[in-house]
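Yeah, one chain of the complex is gone here, protein chain that is, but the others are all in their spots.
Chain nomenclature is as follows: A, B and C, assigned in order of appearance, with residue numbering initiated at 1 for each chain independently.
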Amino acid sequence: MSGNTFGKLFQVTTYGESHGKALGCVIDGCPPQIEISADDIQSELNRRKPGQSDITTQRKEADIVEILSGVFEGKTLGTPISLIIYNQDQRSKDYSNIKDVFRPNHADITYQAKYGHRDYRGGGRSSARETAMRVAAGAIAKKYLNSHGIQTEGYVSQIGSISAEYINLTSAKTNKYFFCDESKLEELDAMFLELIEEGNSVGAKLGVRVSNCPIGLGEPVFDKIDADIAKAIMSINAVKSVSIGHVDNILDLKGSEARDEITKEGFKSNNAGGILGGITNGDLIELEFIVKPTSSIKSTGQTINTAGEEVKVEVTGRHDPCVGIRAVPIAEAMINLVLMDHLLRNQAQCGKVDQSSPFEN
Amino acid sequence: MSGNTFGKLFQVTTYGESHGKALGCVIDGCPPQIEISADDIQSELNRRKPGQSDITTQRKEADIVEILSGVFEGKTLGTPISLIIYNQDQRSKDYSNIKDVFRPNHADITYQAKYGHRDYRGGGRSSARETAMRVAAGAIAKKYLNSHGIQTEGYVSQIGSISAEYINLTSAKTNKYFFCDESKLEELDAMFLELIEEGNSVGAKLGVRVSNCPIGLGEPVFDKIDADIAKAIMSINAVKSVSIGHVDNILDLKGSEARDEITKEGFKSNNAGGILGGITNGDLIELEFIVKPTSSIKSTGQTINTAGEEVKVEVTGRHDPCVGIRAVPIAEAMINLVLMDHLLRNQAQCGKVDQSSPFEN
Amino acid sequence: MSGNTFGKLFQVTTYGESHGKALGCVIDGCPPQIEISADDIQSELNRRKPGQSDITTQRKEADIVEILSGVFEGKTLGTPISLIIYNQDQRSKDYSNIKDVFRPNHADITYQAKYGHRDYRGGGRSSARETAMRVAAGAIAKKYLNSHGIQTEGYVSQIGSISAEYINLTSAKTNKYFFCDESKLEELDAMFLELIEEGNSVGAKLGVRVSNCPIGLGEPVFDKIDADIAKAIMSINAVKSVSIGHVDNILDLKGSEARDEITKEGFKSNNAGGILGGITNGDLIELEFIVKPTSSIKSTGQTINTAGEEVKVEVTGRHDPCVGIRAVPIAEAMINLVLMDHLLRNQAQCGKVDQSSPFEN
Partner (left out) sequence: MSGNTFGKLFQVTTYGESHGKALGCVIDGCPPQIEISADDIQSELNRRKPGQSDITTQRKEADIVEILSGVFEGKTLGTPISLIIYNQDQRSKDYSNIKDVFRPNHADITYQAKYGHRDYRGGGRSSARETAMRVAAGAIAKKYLNSHGIQTEGYVSQIGSISAEYINLTSAKTNKYFFCDESKLEELDAMFLELIEEGNSVGAKLGVRVSNCPIGLGEPVFDKIDADIAKAIMSINAVKSVSIGHVDNILDLKGSEARDEITKEGFKSNNAGGILGGITNGDLIELEFIVKPTSSIKSTGQTINTAGEEVKVEVTGRHDPCVGIRAVPIAEAMINLVLMDHLLRNQAQCGKVDQSSPFEN
């Protein structure tokens, strides 16, 4: 299986260069008879798309998704679902300043080395624009998961050095930073003004929580669900770290303190983050990850060109001062794809087994 | 592909319960004509096996590996390589105390819920004993990688709250803690004495470095090499977090500081940890991960049994006060499996492309 | 991996219902730097498309293919290649006569039973129209294979009871039946006139030959190249049988007669059809297959409807009196996809091995 396919049973294959004709994906293995419309997908895409506020890139993409196959009379057929977004902002532009130059912190240099040929326009396939199709595919998984009561919610808990003091998932849905602590919004506004002015960027820390996930998902010993979550999150552009459960102070705890003791009603704590031995335990799944500062910044940097000469480069145009913010819907989508795939995998092997919770009610 | 197979081209399938007849693996897709002997594999296994020092579990396993197929006249045939270790410490033992009880922080409860049937002896398939075959398979990858100059080296940089002040890979090879800062060894000895006395445990922080890795490995957008590394590491028992590159202070840096500028001779810094856009950039690969405290401890804990009744449980026998220590050879093996798989994947698609480094000499 | 993906390294995923918005495919794993244009693909599609002569269905589809991604400045990027054909003949039509009726010999009844929901328009995903994307993807493989000297050529050797007396590959390229024996063309014309008049159909026998295939392709013991060829051919609509090499009289031969003895210059015969032990031996690959009579015929047939009632059905519209004819470019495409995939698989595992022929030039 090649590198642009995610999932083993709910299998998503994406394609598309940032400034090519279109972005798209094909989802194979989706159960039949799920009610789905373009609107279900569009509403998720709208949460991620650029040009929405003063703090994200001003590229204006309508990003209108179209369903080309696999859905008939409003319901999935069980055949491959094809989704497409045509690139509308694809004006002929002058790329001469980056055509032969490797922008620092970008994949320009590695794509050139690996393939010997690259689409330099907007980073081609290495652009974060690719993640739009993750969100689109994730929307179908979300529809199915929600109908089974499973909810996946992301949030931002730190931007640069401004850190949340509490995690309020409702707050995270009501501000443009997806920030989980509303008391920090003014501080954030001030920081962003400054960043935009100096053409610089910062990183962020994010989290995702899954509530109501059934017990029993995960396929040891390699496709443990935490392993697949780590891969899913680390595959998102600019992510450098991922953790499951409560790890911030775990090295200060002893085994007797870190373990989650068990009662009739459930676990007494959730340091494990909802996963034991690579299998969901029915508790809240909790994970966190860190996104590095945006690479595309105005601030002049030193690099080399394709001829091997040292040059200076400045990435013009407006860019996100913190790409981490838009990672919220992307991370939710990736987690939903992991859960959907594991639901089907579990159903395949253990579909006939009674997998009810060991806990009272 | 099912959950006990790792890799897409250098494909390792493992099997075996902790207290069953044997552990083994089958490696399919290995290139022919690699010189390999049982000794090459045994020497790696010896680095990981229990019963070696006073700080690891006293289970005495000879852990002698045997090659059953795929190697002829000292060289790989290109056919599947089968490796096996018979369990010799498999005495009939009394498991009545854990047969019907879910040990806290263990996979007992999730295996029971998922499969409705489990091998309770020593944790069955969920035991860390499973990782022996990762090390065995990794030894074959290591032989191949070393012959191409690629070196993978692991170390421990923190145990409980005792943290290294520097990373010395040579030191990590000469003490029983794989610890990278020799000045801390006495402190560690004291802590372990205490832990053993109270039957408790602590977690650890570890790292792996890969030197001389060629440019161009990694398959975007989902099988980025950092994504596959994250999965490989997170699939190891008790690992809760993984990071690539320098992330400890990354939220304090701006984009202009965090990026690695480029000169004719190479990158000026390595915050990226040797990977850009999911593809190796020829620089040192650097990663870190955190292992939670050992779950099997004497200290009595509260739990429920299979009948749903609340009970107390105490895990008897000697156990590792810190399982993280033995994770060093395991993590090295997993990284070697990832590198080997990606070498072959890169060779399949881009084998005809010139992938030389863009840097001078 | 789900059912709409073919190949493990040169991985083709297709989508699209017969009367939906579009048909398309995504090809992942294609080597970079292959020169490819829409024309290269279009010319193959033109060989297969309906409405070309009086003997194929009169559905008029322009079938114009568009490349949406993966090709830049005329060369493949190594990223996923997306191809699309919009359905232009998708007029709103009255499907009330087949909406609730299972046409005999069609997949209507099995799709309904499996998915509980189906696109009844033109057979939806089960239509042979799906094969257009196999031809499109195969065209890219063909470009690569041809540049390495490998030629794949198909032909028809029997239609109904009219059988070729010799196989002339050049003849097969110059008549509308792809028939390999020109002396039978008049007989065929007469038979087709009759079939069209009575609204009936016949089956066909076809063959494919691959010349100049390198030695060493095939991955025993399950992905033998003959096994993958059998699967590729049997997956084409209406194919019921596939054979490799000379099998017509093989049960009349003894082992001493059927084996291909070996000389310095090569094999003395080619009963094996170019494959030994599942691996190409450097000789001509020869295979044959049989296609059943077209299912969509005017002739009234007995069936049941979705309510379980017995009804009569007549499939109106013009249809191919022999679908086997158009299977020639489709079979060539499938064989090219198999060869391409195995070339990459062989390159991955054995790329460093000397695989020269054991024969004198």
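Keep this in mind: a residue touches a chain if its C-beta (ideal position, glycine included) is under 8 Å from a C-beta of that chain, and two chains touch if they have at least 3 such contacts.
None of the values given here were measured: they were computed from a predicted structure.
**Q** Out of B:81, B:150 or B:206, point to the residue that touches the absent chain in the complete complex.
**A** Answering carefully, the residue with contact to the hidden chain is B:81.
**Q** In the whole complex, not just what's shown, which of B:124, B:138, B:301 or B:324 touches the removed chain?
**A** Answer from the full complex: B:124 touches the omitted chain.
**Q** One chain is left out of this view; which of C:38, C:169, C:196 or C:290 touches it in the full complex?
**A** C:290
**Q** With the missing chain put back, which residues of subunit A would touch it? List them for me.
**A** With respect to the unshown chain, the touching residues of subunit A are 1, 9, 29-33, 78-79, 220, 344-345, 347-353.
**Q** What subunit C residues would touch the chain not displayed?
**A** 1-6, 8, 14, 102, 104-107, 109-116, 125-126, 130, 158, 160-161, 195, 200-205, 215-216, 218-224, 226-235, 237, 240-245, 247, 250-256, 258-264, 268, 271-273, 276-282, 290, 292-295, 297, 299, 301-304, 306, 308-310, 345-346, 350, 353-360
**Q** Name, in rising order, the residues on subunit B that touch the hidden chain in the full complex.
**A** Counting over the whole complex, subunit B touches the hidden chain at residues 1-5, 8-9, 11, 13-17, 20-24, 26, 28-29, 32-33, 66-70, 72-73, 75-82, 84, 114-119, 124-125.
As a working rule, only the chains that are shown with their structure count from here on.
**Q** Which chain's centre, taken as the mean of its Cα atoms, is farthest from the centre of subunit C?
**A** The chain farthest from subunit C, judged by C-alpha centres, is B.
**Q** Which integer distance in Å separates the CA centroid of subunit A from that of subunit B?
**A** Between these chains, centre-to-centre, one finds 26 Å.
**Q** Subunit B to subunit C: how many Å between their CA centres?
**A** Those two chain centres are 46 Å apart.
**Q** Using mean CA coordinates as chain centres, what's the subunit A-subunit C distance in Å?
**A** For subunit A versus subunit C, the centre distance works out to 39 Å.
**Q** Which subunit C residues reach two or more other chains?
**A** 1, 9, 29, 32-33, 78-79
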